[in-house]
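The other protein chains are all here in position, but one chain of the complex has been omitted.
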């Protein structure tokens, strides 16, 4: 499987994500800069977490205007799998590959915690190794994870079953406890939890491995 | 006011300065002298005593004197660490003050070629219900998190204290730990006459001019006037600077490097030249500046953050320039190394300063300040009776210094880098070294109540507690850093405590082979003449050579036996219980028998590493019962049933006698455990068993899990979330 | 010329910062204050004397970057 990770100035989970990919997807990912105009041919493109451009102005806003984004949007249209983790999720909403926005947590505080997440569907590229409605423990670490969308659009994404996962207990004010979201074609996933930090029980949880297993399974068929 | 006085230079110092210079110095020169001779940079009150610290050991590669200390952890790897205070700025602007404190200490670590892998902090505030505490605590915590989270370094441990002596002076001590290769350590010693001096990082603005002199003067009502001297931190810029510096460090281009901390360009250039016994010439027109019309004085004294100064090999300047360009970080050649041993500053064609460097360093004033021992503490008055044991336990768990600090540490990213092995409020933070089976364990400790009552015992206890916390995590303690927070050193009682503190730290670090490799001093923590309690914070680092044993550690099981290692508790003088119940303490803090500490510590470490025990926690503030509650109930969500003799039950449960641990042992291992302890002649007592729920003591005291959890968890949220 | 861009959350979007300020004000005893909302104010200099051009430029950068029109509305003032 060819995996590319896009790194922005201020991205700080690119190395963790690359480590997880090489350990659990058995492939060495390419890390490219957001200043590249073209993304190398990939089966999966990951936008990792961090503070691209310091999260200044709005988290993800400045990153979403980088040259690489045109090609990303194109590749998304062509069905390439795209995963945005945390800041990556914020960037994907800013570039309109995913609907809605991630506002400041309702506590107005950064929250770092390993929490329970419910995986809503298990029939996608990203989640086939999970049981349906399986509850897993994954760390979150964010300041802006409070998912918001207009009422009508919320109904739409619910009707289309685009919700990928929900927080078991509310933590940041997200509408309908949304923790992760697909696009309409289910090839783009944004999620607030950090699966790349949950691949080793010694660091608290290895529930994140199933994400990587899912992708590996899919790639093998 | 006289220009010298305005710069904090007193009459005697002024005379010395004029004698040295043999002419009238320029304003820029006076500015340079004032910051270099400030307490903050020159350590004029403390230097005389600091040299007595124990700084050597097999493990030490670099002791105090560089940006940070360096210790060997084998396999060609080293750990680089230091702690630093940012007390005054955090009181004036809690968010930015704390944030820039974290930024500053991080630069000290990566200046030496190490990638930061962990942050810690020790923070202290006035009473929890003091009107300013909520504002300061929420700002400081958000600032620490805001900076560390953004750069992407996990904050893995720390401590938070509350005491009325900090009502007017809160403390923010930040510690950073990094890892480097032993053959790629960078120092600040400049060399190579003619070599280019290079400035990298953020542009210079009018930030924090006089920050260093401010940090050296005590507060008064007028301190409002000093306000614009606080800097705004830019963690995003720091992240880019960090990556650019670490990348360049792979390219054999850097001869020496020094971050611009307190007193900015002045102290970094003077220090680099001084260490190399060379001169330095700076062309200020080349400095990247943020605002128009900065004067030489302002450029030399600015404390803009996220900047570094380097001496490069001339052939590699192009390579270096390209690295910084790639990361979008400013790069400018701003001067050269000379053979004059002077610092010469040129701006707009004028020589703004030309000062022999030794006047600013070796020949700077140094004081052996007067010391007078404080009068002895009041005699211990035994006044606590055992009628209300249950109430005491709940009250202590619900007190500001003991209660859960989860509200705080949940705001710190603890899992980034995916190597944090225990992420929720343990004795010490443990971080694995990436791609190895090794881990580093870290902790910050001090008990100001002890230190104020008896400076020497308190200092010894702080080192010992920091050793114990590292042991409890299964690591071998290697070395410490420290941050000595005190009041006005011109007061002989405070100076006397300072001297005793150094003696205590020294004694403890010699016996425990726990040398001091770096540190920082923060004096004048006073408002309107009232000083903080002595707060010598100790930051310790230990090594776990192979983390495999951790898989079966830290997880007590129902039926495990609970064992006290060390003596039965007696000492209630100066204890948490006394403070919580009576609001005052009497008598002397518990003394530490350092040899005993060492023997017990080594024994406990071997028990942990050999998987003979299932969990371990040191006994400190609050005594035995608080340790049991913290370890079994609050961390592992299990119960405990213990029995203690009915005589002096309060002393046994709450006594703060030193050198003790609580451990749990499985039925399978109990025989091995007791025979090993017997062989080592280590005192121990079986207390009871781990049970499914609730705390039961002697069959007549029962406390439910809900009562315990509520007492422990509710206090800080009840203040902060309202 | 100088441009001021005011960016506000749309009224139907929850504003936790505004709410937090409001409750802090209540705690300070300010009972008469309500409906607190927090927005952004972005100022910039534009090197041009053509007011129409400036307006157009600022409007455009606001739409593409400064405001997220899914949740925010904006107004522009040129000085």
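Every chain is named by a letter (A, B and C) in the order it is written, and numbering of its residues begins at 1.
To be clear about the criterion, a contact is a pair of C-beta atoms (placed from the backbone, for glycine too) under 8 Å apart; a residue touches a chain by one contact, two chains touch by 3 or more.
Computed from a predicted model, the values in this text were never measured in an experiment.
In the complete complex, the residue from B:84, B:234, B:561 or B:657 that touches the missing chain is B:234.
Between the chain not shown and the residues A:1, A:57 or A:73, the one that touches is A:57. Interface residues of subunit B facing the missing partner chain: 92-93, 96, 202, 205-207, 227-228, 230-234, 236-237, 290-291, 304-305, 328. Taking the whole complex into account, subunit C touches the unshown chain at residues 6-8, 18, 21-22, 24-25, 28, 30, 32-48, 57, 61, 64-66. Listed here are the subunit A residues that touch the chain not shown: 53-54, 56-57, 62, 65-66.
Quick note on the criterion: only the chains that are shown with their structure count from here on.
Averaged Cα coordinates give subunit A a centre that lies 36 Å from the centre of subunit B. Chain geometry summary: the mean Cα position of subunit A and that of subunit C are 29 Å apart. Averaging Cα coordinates per chain places subunit B and subunit C 41 Å apart. Annotation for subunit B: no residues touch two or more other chains. In subunit A, no residue touches two or more other chains.
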